[in-house]
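If you scroll down you'll find the structure; I have some questions about it.
Missing here: one protein chain of the complex. Every other protein chain is in place.
Order of writing sets the chain letters: A, B and C. Residues in each chain are counted from 1.
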Amino acid sequence: MAGGGNGFFSWKELTSPVSGEKVYELFIGPQHPASGHMRFIVRLDGDIIVDVEPDIGYVHRTMEKLSEGREYIKNIPLFERATIIDSNNITLGYVKALEKLLGVEPPPRAKYLRTILSEMNRIQSHLYGMGIAGIMLNHSTMFMWCFGDREIWIQLAEELTGARLTHSYSIPGGVRRDLPADFKERFEKAARYMERRLKDYDKIFFSNPMIRSRYEGVGVLDKDTAKRLGVVGPNLRASGVRYDARLLGDYGAYDELDFEVPTREEGDSLARLLQRVEEIKVSLSVIRQALEKLPEGPILADEYFKKLPPKLREKVLKTGRVKFPAIFATLRPPPGEAIARVEMARGEVFFHVVSDGSPKPYRVRVITPSFRNLVLLRYLPRGCRFMDLLAIYGSVDYFPPEADR
Amino acid sequence: MWLELIIRLLLSPYIFAPLIYPGLVTALAILLTLIWLERKFAAKVQLRYGPLYVAKQIGGAPQLLADAIRFMFQEVIVPRNADKVPFLLAPVLAMSLGILPIVFIPVAPGFAGILINFSLPAALALSALMPITIILMAWSANNKFTIHGGVREAFITIAYEIALFVSALSMSMLYSSLSLQDIVEKQALVPGILLNPLAALTFFVAMLMSAGKLPFDIAEGEQEIVAGPYTEYTGILYGLVMGAGYVQLYVSSLIFTELFLGGWHPLFEALGELYPPLGGIALFLKTYLVLAFAVFLRCVYGRYRIDHALRIGWRRLIPLSILALLLSLGLRFVGVVV
Amino acid sequence: MSLLSSFLEHLEAIGTGLKYLFFSKRMTVRYPEVVIELRPGYRGMIRWHKERCICCSMCARICPAAAIRMYRIPGEKKMRPGINYQRCIFCGFCVDICPTDALECTTTHDVAFEKLEDMVYPPDKFDREWVSPALEEGARKLKVEFDEEWGLKHVPE
Partner (left out) sequence: MSLNDIKAKLEGLAENITESHAGFILVEVSPECLKEAANILVSTGFDHVSCVEGIDKPGDGVIEVTYYAESYDEDKRGVIIGLRVKVPRDNPTVPSLIDVWPSAFYPERETWDLVGVRFEGHPELKRLLMPPDWEGPPPLRKDFKVKEEGIVVGGGR
């Protein structure tokens, strides 16, 4: 029952109502120690889950509608708030689509800087997810360690962008800040620390037989079902599908960097968590390479940089902090539509921006990875034990605000 | 004259043992310091400070006192659908039953609240009553989460109890006595843990299960069932049920120390002449060490799934404890212990 | 065999816990007593320099949260910006678009308000220095250093 197995999948079966004398209905959330901003309607037969209905929307902000009422540039901080722990990646999707509409290409250095920040976001977002997964099993040490070590990446991001989480770093045609002079050296120390800590994580959490017994073989997602359900991110790769929007190479500097996308075959909860650990290691190596190869040059596209008054241009070159040209307040892309896909920490984010030539978008469609992974919360826990629900929830790394938008 | 009488009365084992040491006062002191220590340990491992601002100079040690006062004055809410009498009675019962086994536990030769030759089974039997009160809480609160927790508690109880009793029995077999006092006396030179480490391991794990401490806080299961049987409790009643678990852990640790760690040896030889419970200081320190280790495990473990815990109980602990029993038999046969 | 190896893994986990119990350094920063000195470039509270402002209203136009808005000043022809910190999201767009650097991000971020109304800064109040209340109370300043062994180190200046 658990995790399908034969690749057959039918929504009819999954949505058919379960009831009867033996069924015990529990409402997990929205006011519950572990539910997050959502509710699970769990139906149990003894200790076995027969049905889970995730009820989302508790942090829905109708971002797509709000975005229609604002000028293009104002939507960058708006969409950032869907996932503030992974903010550069989600804004990058929007900025990428906007750049396609505007026909602007960021300079190479800006691409590298975006990549560096994206990967730092990925690391800290994975740490966040692992920490939450830890506390779902009442492993408070994992929770505290992950959240403590996240601080390092937030600190680095703050030094780069000026804000801990809500970076608003990528703008059409470039980025807002240049790299601080001592960034490379500070990053190297942080990276070495992180690599060492990952070994301790392994000893106290991932290799701990107690934790393994909670995760191993629980919530198995096989390759075919993962593909059919349109799952993205580490959850997909832990089931053996080598898919990553970074491999498309159409954003950031990923086409010039050498990195391996790790995959796992098991597809169970442990695989999903270990997948994140591997991805942290990959991200560290990507940032290292990006810092190594970082080209010199401007960080804002020339067509916008030229529009600045000469005095400001000098200042930008001196301080490394971009000033916006006045045109940014009323960007008018030509009518048309563009899509963009960016690999966030939790998977691929999809943006579709429609322009009708006015300074406000006609329609912005955003599908976040958590929303696409939502189906897992419905599919995986079936047939598992009640306590597995939270092991699975933790391993899927579902982030309600991101899904609700 | 009166004063002397009162002092003599106070110092007599029948008053001193249940009231002061190892009884109520010590239990309360342990309760207050142990929870603080647990939080401090967790904080240190997790690279933070833990309770601090209640009294910064002594690391926030009176934190639990502050918490207790807060519990005391918090409103006690009784849910409308709850069965009121058992709901209110169960926490009190849990605390009393938790602390009751102490009267059988000697802290020095001949120094116990009730001195009998069957102190080991008597103490274990009394502490085995505790789960019933937890199930009573769960049932009377009439809430889906509490009932789920109560069922879990019932499952867990039968899984650990056999192992707990058999491993204790293996020690009494080794020393051919059911009296804790005799068992301790025979460990004057070699503590029991060296002779039968297997029994010590099974007893310790079963003890963690009985007290519902990590990794076996399954009945409480905060992440799944809010607080299990304790979900509906507030104020001082919650304080009682939370304390009951720690008291139970204290009692089991006392028994563990007497069975495996040589009880009041070696300090008793030096101080016992003066006043017997002074020798019990060694017992106290050892017990505290056991307690500290038990609560330290919170930093290392999460929570086992219920079927895993049951499997550990039935498939691992029970066979291992029977093996420990055989080991004891073998040791007796060889004549290691007279 | 698997029993033994799992026993060893248990021991390793406990050992790691003990290692951190005895040999570890806390990462907490005890905030009101010490304050982390933020690096220049941090996007904190926004300061307006009245004398540099040319009243172009670009800041109000780009503000994504409608926190900066233009105020009509009685007796003056031009409108001047004021900010509402109930709404401000500290994106710094206003600062970046200001052509004359009349707006500036300070590194003060820990300001507290007693009333919601206090968070509205019309032009006459907007031109002011920001002081961290912790520093005013005499907190020590710490600098963040990176460290291979403990991640972040907070060293006094």
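By definition in this document, contacts are C-beta pairs under 8 Å (C-beta built on N, C-alpha and C of every residue); 3 or more make two chains touch, one makes a residue touch a chain.
Just so we're clear, the structure is a prediction, and the values are computed from it rather than from any experiment.
Every visible chain touched by the undisplayed chain in the complete complex is listed here: A, C. Within the complete assembly, A:375 is the residue of A:218, A:316, A:331 or A:375 that touches the hidden chain. Within the whole complex, the absent chain has one touching residue among C:19, C:69 or C:154, and that is C:69.
Although one chain is not drawn, the whole complex shows that of A:192, A:212, A:332 or A:352 it is A:352 that touches it. Interface note for the absent chain: among A:62, A:319 or A:358, the touching residue is A:62.
Along subunit C, the points of touch with the absent chain fall at residues 57, 60-61, 63, 66, 69-72, 79, 82, 122. For subunit A, the residues touching the chain absent from view are 9, 11-12, 15, 56-57, 60, 62, 64-66, 68-70, 100, 227-230, 232, 236, 241-243, 247-248, 250, 336-339, 341, 348, 350, 352, 354, 362-363, 365, 367, 371-372, 374-375, 404-405.
To be clear about the criterion, only the chains that are shown with their structure count from here on.
We define each chain's centre as the mean of its Cα atoms; on that basis subunit A and subunit B are separated by 46 Å. Separating the CA-averaged centres of subunit B and subunit C is a span of 48 Å. One inter-chain figure worth recording: subunit A and subunit C are separated by 24 Å, centre to centre, where each centre is the mean of the chain's CA atoms.
Multi-chain contact residues, meaning those touching two or more other chains, occur in subunit A at positions 141, 148, 204, 208, 210.
For subunit C, the set of residues touching two or more other chains reads 13, 16-17, 20, 27.
By the touch criterion stated above, subunit A contacts subunit C in their complex at residues 70-71, 73-78, 141, 148-149, 151-152, 155, 158-159, 162-163, 166, 168, 176-177, 180, 186, 189-190, 192-193, 196-197, 200, 203-204, 207-210, 309, 312, 315, 321-324, 326, 328-330. Interface residues of subunit B, counted against subunit A in their complex, comprise 42, 45-48, 144-145, 148, 214-215, 217-218, 221-224, 226, 298-308. Within the complex, the subunit B residues that touch subunit C are 41, 43-49, 296-297, 299-301, 316.
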